[in-house]
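This is the structure, below, for whatever I ask next.
And then chain A:
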Amino acid sequence: GGNQENAGGSDLSGNVQVDGSSTVYPVTEAVAEEYRAEAPNVRVTVGVSGSGSGFKKLVRGDVDVANASRSIHDDEAKAAEQNGLSYVELTVAYDGLTVVVHPENDWVKEITVEELKKIWEPAAQGKITRWNQIRPEWPDQELHLYGPGVESGTYDYFTEAIVGEARASRGDFTASEDDNVLVQGVSTDKYALGFFGLAYYEENKSKLKAVAVDDGDDSNGKGAIVASLETVKDGSYAPLSRPLFIYVQSKAVERPEVVDFVNFYLDAAGELAQEIGYIPLPDNLYDEQRQKFEQFVSGKGAASAKQ
Partner candidate 1 sequence: MSKKHNKLEAKNLNAYYGDFHALKNINIAMEEKNVTAFIGPSGCGKSTFLRTLNRMNDYIEGFRVEGDILLDGRDIYAKDVRVDELRKEVGMVFQKPNPFPKSIYENVVYGLKIQGIKKKSVLEEAAEQSLRQAALWEEVKDKLDKSALALSGGQQQRLCIARALAISPSVLLMDEPASALDPISTAKIEELIYELKNDYTIVIVTHNMQQAGRVSDYTAFFYMGELVEYNKTKSMFTSPKNERTQNYITGRFG
Partner candidate 2 sequence: MTNSELNRLKDKAFQIFGIFCTFIGLVVLAIFLIDIVMEGAKRLDWDFLTSLPSRRASQAGIKTAWVGTLWILVLTTLIALPLGVAAGVYLEEYGKKGRWANFLEINIANLAGVPSIIYGLLGLEIFVRQMKLGSSLLAGALTLSLLILPIIIVTTREAIKAVPRSIRDGSYALGASKWQTVWNQVLPASFGSILTGIILALSRAVGETAPLIVIGALAYVPFTPSSPLDEFTVLPIQIFNWTSRPQEAFLTNAAAAIIVLLLLTFLLNGIAVYLRNRQQRKVKW
């Protein structure tokens, strides 16, 4: 069994290789940094080559752990099978997508998912170009849109949640996979509307204004809700909060240092995620992840461990 929760692995050594999503990267980096104190002889490297590359490397056995901001696709899963590998998906934190406007924007306080869809859906391209087309009382001014690069998991997720289909959106918005660039864009453009990770909003609160989002479903919180630690954690900030994953492959868990690292990860993720601007899972969910991983290590989980 790989149960080394007591972190007695300080005499462990070896390499743990992680690669994948840039969104999950900060969490894993923080965990790796803390883990050095636990097991100084284990070298953890964390690459940032995107979820796609991360999966590709995972299913080939090139890396032990993949960071992912989306679930694995079927064809990627198939490749794992062909290579005789199985894997387990572990949720490690939530990310909240925040809809933001310029701080001097005094007309938008909240927005509905319907309206967001109207703005972002493919049909809006070239048509929805002014604020007053969304709500007539909003000013007759050009609407400038900002969002993450279309190749990012964040964009994937947003389109899925708002438009209903991944990657279906208008194309005439300013994109950057560097969220700082988006912060810069929205904070200097009075007629901007954008979305990006909660952490970037939290760090730039003075330059931005977050917009409350109403999903029209009162079961998870009534009315429009602003993204925050609490609202994401308790699930009321819907639909724009998403889970972040790590995937661990079956060959890797034969090595005790990988098992030890992943266990440490699940222990530490909650606190560290919060520190760097993501939202921890409720505690009981971390327990679930730990059990799932334990099962996987002991050989019962296999690929079916996927939710």
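Criterion applied: all candidates are chains of the complex that A comes from, given by their letters.
The rule we apply is simple: contacts are C-beta pairs under 8 Å (C-beta built on N, C-alpha and C of every residue); 3 or more make two chains touch, one makes a residue touch a chain; residues count from 1.
The shown structure was predicted, so the numbers you read here are calculated from the model rather than taken from an experiment.
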item: Complex member in contact with chain A (any copy), out of 1 or 2; value: 2
item: Contact set on chain A toward candidate 2 in their complex; value: 19, 25-26, 28-30, 32-33, 36, 43-49, 53, 62, 178-180, 183, 197, 199-200, 202-204, 272, 275-277
